[in-house]
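Every protein chain but one is kept in place in this view of the complex.
Coming up: subunit A.
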Amino acid sequence: MTMNRRDLLLTGAAGLAATSPFLSRTPALAQAAEPNYKPEQGAELRILRWSPFVKGEEDAFLANAKKFTDQTGVQVRIDKESWEDIRPKAAVAANVGSGPDIVLVWFDDPFQYPDKLVDVTDLATYLGGKYGGWYPGLEGYTKTREGKFIGLPLATIANAVCYRESHVKDAGFSTFPTKTDEFLALCKALKAKGTPAGFTLGHGVGDGNNFAHWVLWSHGGKMVDENGKVTINSPETIAALRYVRELYQTFIPGTESWLDVNNNRAFLAGQVSVTANGVSLYYAAKNDPKLADMARDIRTTNFPIGPVGQSVELHQVTSTVLFRHTKYPNAAKAFLKFIFEEPQMNAWITASSAYCCQPLKAFANNPVWTSDPNHAAYARASETLRPNGYAGPLGPASASTMADYVLVDMMAEAATGSRTPEEAARRAEQRATRFYRNA
């Protein structure tokens, strides 16, 4: 955080001024006053978003933007970049102070340049009050520790366990295990049957990190504590590493070389019967007539619960940020408000066919989640989500630690047996400490 005392005093004062009259008027604090943004004369907006993973999702996003233009006359230009290119592009825009007004960023990006972003606390409070509140995990990606929103979480790109029901049954399990130890037993049985599981242990930005974070968190390990002190070398982490070592031995060979695509390929070719992925895996089978039998056999569920006793997972999270360099802040806020309001948000969630999970609790009622039984697991993504860099502050250190695959490498080292769990944890501690030294 690069905030000086003056900034803090100013925001504090502004926050007080904004909330106190409102507090006196509505004692229940049930719903914040609806902010109204009048777009500036001749306003036009440039939005940079990631290339779509699901065609329908982009169509709905564009349709919402068009609707906004029709209603307000504000022209909206939408550019696309591959999802991994968004981070440098947004950072450059922040640095040079020009470029798109709104960017759909990933993970802890807002905390890389918090002072370059427009405070949207009023809008976030209003939306949260109206739609049942933000999911806490998602909120962490845009809400500073001082309680200020520097962006709005837009969606969780949901990840869930995908499995072949017939294979699980053949292995002697009538239902999919919900506990980590039973899950290990299942994987052993699957391997014995010749239909093994497989999870990404290579440098896959999405799948590799999702799996590694689940293993760690489900056993109570964490990279850093609340103050950003590295605590990865802990008994909980060692337990997680012992677990992954056993689990790995039941996997199909070669998972330590897997990147983001490999698990999809192996699953669709019938080589693995359990993996974790976005809903796209299910749809790849469902939309292919040759894989009709497989599609009927696919089931999805959440990752098993470990010793911590609750579902904790990492998913990709995308948020909208509004840059201070925008010439039309009111038009931009009006646009953001528009796309988060119920008709637009519901249309967008529906169109993304369970790929994008809602940021606000009220949208959990969206019919898309019950339209197919396999969507149910994805509906819980925002609920089970924890931000990367848990339990510390988000920022450059958390981003660098994940980008350097510190956790993924630790898991792979212990899983493959190239290092003992103790050595792997110590090495991860050293690597993470480099990044967190100034945090």
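Going forward, a residue touches a chain if its C-beta (ideal position, glycine included) is under 8 Å from a C-beta of that chain, and two chains touch if they have at least 3 such contacts; residues count from 1.
Throughout what follows, contacts and distances are computed from a predicted model.
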| item | value |
| --- | --- |
| Chain left out of the displayed complex - its UniProt protein name, from "Ion-translocating oxidoreductase complex subunit A", "Aspartyl/glutamyl-tRNA(Asn/Gln) amidotransferase subunit B", "MBL fold metallo-hydrolase" or "Sugar ABC transporter permease" | "Sugar ABC transporter permease" |
| Option from A:234, A:271 or A:330 whose C-beta touches the chain left out | A:271 |
| Sole residue of A:50, A:68 or A:113 that reaches the chain not shown, by the stated touch rule | A:113 |
| Touching the absent chain when the full complex is considered, from A:131, A:176 or A:258 | A:258 |
| Residue in contact with the excluded chain [from A:95, A:287 or A:371] | A:95 |
| Hidden-chain contact residue, picked from the options A:202, A:392 or A:421 | A:202 |
| Sites on subunit A contacted by the missing partner chain, in the whole complex | 2, 84, 87-88, 91-92, 94-95, 112-113, 116, 201-205, 252-259, 262, 265-266, 269, 271, 396, 399-400, 403-405, 409, 412-413, 416, 418, 427, 430-431, 434 |
